[in-house]
Structure formats: C-alpha cells, structure tokens
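Removed from the display is one protein chain of the complex; every other protein chain stays in position.
Now for chain A:
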Amino acid sequence: MSENLSNDRTCVVIGASHGGVNFAFSLRKAGWEGNIILFDKDPVLPYHRPPLSKGYLANKDAIEKNFLKSVESYEKENIVLKLGVTVTSINRSENSVILKDGSVQVYDKLILATGARPIIPSIKGIETISNLYSLRTAEDVENIRNALTISQHKSVVVIGGGYIGLEVAASLQKMGASVTVLEREQRILARVTAPEMSTFFKELHAKNGVDVQTDKNVISFNAKEGVNTIICSDGSSFEADIVIVGVGIHVNLELAKNAGLEIENGIRVDATAQTNDKDIYAIGDCTFHHNPHYDRFIRLESVQNAVDQAKVAAAAICGKPLVYDTLPWFWSDQYDIKLQMVGLSTGYNKVLIRNEESENPKFSIWYFKDDTLLAVDAVNNAKAYVLGTKFIKGNKKIDQSKLIDSTIDFKPANLLIE
C-alpha cells in the first residue's frame, strides 16, 4: 500500500547544516506536503562550513555572505527553522523528540543530521589555556578573529597538521599572525595523502612563513602570567598567545545511541540512508554507510556526502527511492593553491605523479591499487580532477606510462587502455 502524504504529517530534522538544510529543500522538491521542522543548537542561520577555515576566516566577511539559503527561501518552501534549540532525546515508541526546555515535538519521519564536533584532547593543563579554540562553527571563527585582534604577539600554535589545521594556519598567516603547526605524525596529512603531497604542503607553508613541525606530540600545557606554553614529548616547547586545536572530530552519536539505533563507526544506515528504525534516517558526517564503488562501509566528513545522502533520504521518504552511489570528493584551499580530491586512496600500493608545465605548481597524484585507480589529488589542476572522477567512476584502465607523460595531451582517448 502506498503511503498517503497528507498535509498534517511532520518531518523533523535534527541538525541544520549542509545535510539537514539540503534534505529539507530536497524533501519539499520531492513532493512532501507536510510540515518540515529543522532543529539546530547553533543560533545562526545555516551557513557553508568549508569556507570557515579558508577564505571566510581571513577575509573578515560577515556570516551573511556565507548562508546556505536566504531567510526568504525557507519561508517560501514553508520550512520551519528552530535555531538555538537543543534536542535532548528521541522517544521512538512515541515517535517524538524532546527538547531541552522539556517540550515535545512529534514526528512521522525523523532525520538525524547531527554531524560531529571537534575533539579537544585531554592533555595535562589544557584547561588552563584561555585562548584555546577549535574551528567548526561561525562562533569559533568570531572568537579566533577577536582573540587575534587583541593578542599582543599575534603568535599562534596550531595543534594538528590535517586539512583544518593547515587551512587555519594559512588564513591566520594571511591575517598577520606568526603561526607554528605541530603535527604528531612524521608528516602532515599523513592519514589522507601520499608522502609527496605532505612534502609539497610542508614546503608551501614554509615558503609562506608558517613553521610546520612534525613528530611533535604535545604532552602538556602550561599557562602562566598570560603566556601559554605547549610542551612536547621530545622536550621541545612553544609559546603562543592563541592555541588552535585541529586533531579530528567526535561524531555526534549520543541521540542515536540513547535511542537504541544501530551504531558502528557512526549511525549505521542502508543505501537509502534509513537506520534500523523505518521512521528514522541519518545523513552526513554522522553516518556509517556503504559505498558501492569501493564496496565497503565508511564514514565521511564532507559536504558531498551530506548533500548526496540528503537527496537519497528525501527521495526514499517520498517513495521515489534513489540509491546512494557517488564517489567522495573534497577540496582544500591554502594560499593560492587549490587542491581537489576525488575517491578514497585507502589501500593504495602505487602512486603516480603527473606534472604539468606551468609557472605555478600544477600537478596531480594518482593512487592505484595494482591497475585499479582509487583516487586522485589534483593541485591547481581541475582537469586532472575531472578526468580522475570519470576514470574512477567508469572503472577505466589507464595506460600508466602515458599518464605521467605531460607531453601527451590530457584527454581520455590518449590515456585509456581499450
């Protein structure tokens, strides 16, 4: 029997960022005529998150420039935003959510787009540092900007050499700060890229005046008379007015867990983003989902995944199921370098590098497992990114010797093996 989408049905969404907001608009577009209510504890109208650590931080723009949708768009689609509101629990037997003030909101369908929050490691003395920030929200940016404005030496230590840490370092350097990045591993971006890319970014930061130090395991903090000291296991120490922590995220799983939903490395969902409760879906950073291309369960921190799962969940709820089948893609902007990444390199056993002739750095790193292309990282090279996407999607076999020969025109016909 087909479901009757009557006007009084209610879809509740917890989390109004890329996933939640895109879901709400997709749901309306897919034909949902009932209520749509979005909850988020962040009081600001939903905004793009990726620019926060990049251009937004450095350009000192107002957050209005960064909104995902205008206020009028929500009104026009009759999507109700309840911002600055925390949901404290889910009552599955009553199909309702309970808010912090004790009030109850019932749902016919519930979407968990709860995302993640930065890890603040429990390192000795960390609570004594007054100017310690992570970066995930517009408020975080505001706090960092203010701290930098009033700081005496404008010295910043960034703990963690992942994308967030490096983007923040580049932005703060542009804003006149003197920045040191401390990375625990032997190289920056160790978890996500090939050593060649780590070297490239380390040199890029050095050239721009950011001191990137690896093998630096922070073991304690000490704040005395306004001076923050960061002490590493090798005995070295660093002083800074401001400390930024970018060492990864915790998935916001508490609501799902307490409601008894199936959890692995995230909220487990099927190919339509449905959890083990038929009325509850989960999308975005908080989900543990199957990627058909790589045929394994993964959790992704990305806009692409949030948006794609939002569309899939909306379609499923409106009875027009789509199947989640997309390649992950990501981007990072640091200084004048644009890095675009497609695919997941996990499990690679071969890396090929193609350098283009160019005044500025322009190259691409191709990750293979034997003959199978897994992923591409493209630096100032959108063409490589686009070709890589096409090749990975199509499971194409590539002539590897031609690939690395930049005198051969970068066209599929020149690179593919029939």
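Just so it is clear, contacts are C-beta pairs under 8 Å (C-beta built on N, C-alpha and C of every residue); 3 or more make two chains touch, one makes a residue touch a chain; residues count from 1.
Heads up, the rule we're going with is that contacts and distances are computed from a predicted model.
K.L.:
For the chain that is missing from this picture, which UniProt protein name fits: "2Fe-2S iron-sulfur cluster binding domain-containing protein", "Carbon-monoxide dehydrogenase medium subunit", "Sugar ABC transporter permease" or "ATP-dependent Clp protease adaptor protein ClpS"?
P.N.:
According to UniProt, the chain not displayed is called "2Fe-2S iron-sulfur cluster binding domain-containing protein".
K.L.:
Considering the complete complex, identify which of A:Glu167, A:Asp333 or A:Asp377 is in touch with the unshown chain.
P.N.:
A:Asp333
K.L.:
In the whole complex, not just what's shown, which of A:Ala58, A:Val307, A:Leu344 or A:Ile398 touches the removed chain?
P.N.:
The missing chain is touched by A:Val307.
K.L.:
Thinking of the whole complex, not just what is shown, which of A:Ser17, A:Ser53 or A:Asn66 touches the missing chain?
P.N.:
If we include the chain that is not displayed, A:Asn66 is the one touching it.
K.L.:
So which bits of chain A touch the chain we can't see?
P.N.:
Spelled out for chain A, the touching residues are 18, 25, 29, 48, 50-51, 54-55, 65-66, 69-70, 72-73, 76-77, 303-304, 307, 329, 331, 333, 338, 340, 381-383, 385-387, 390, 412.
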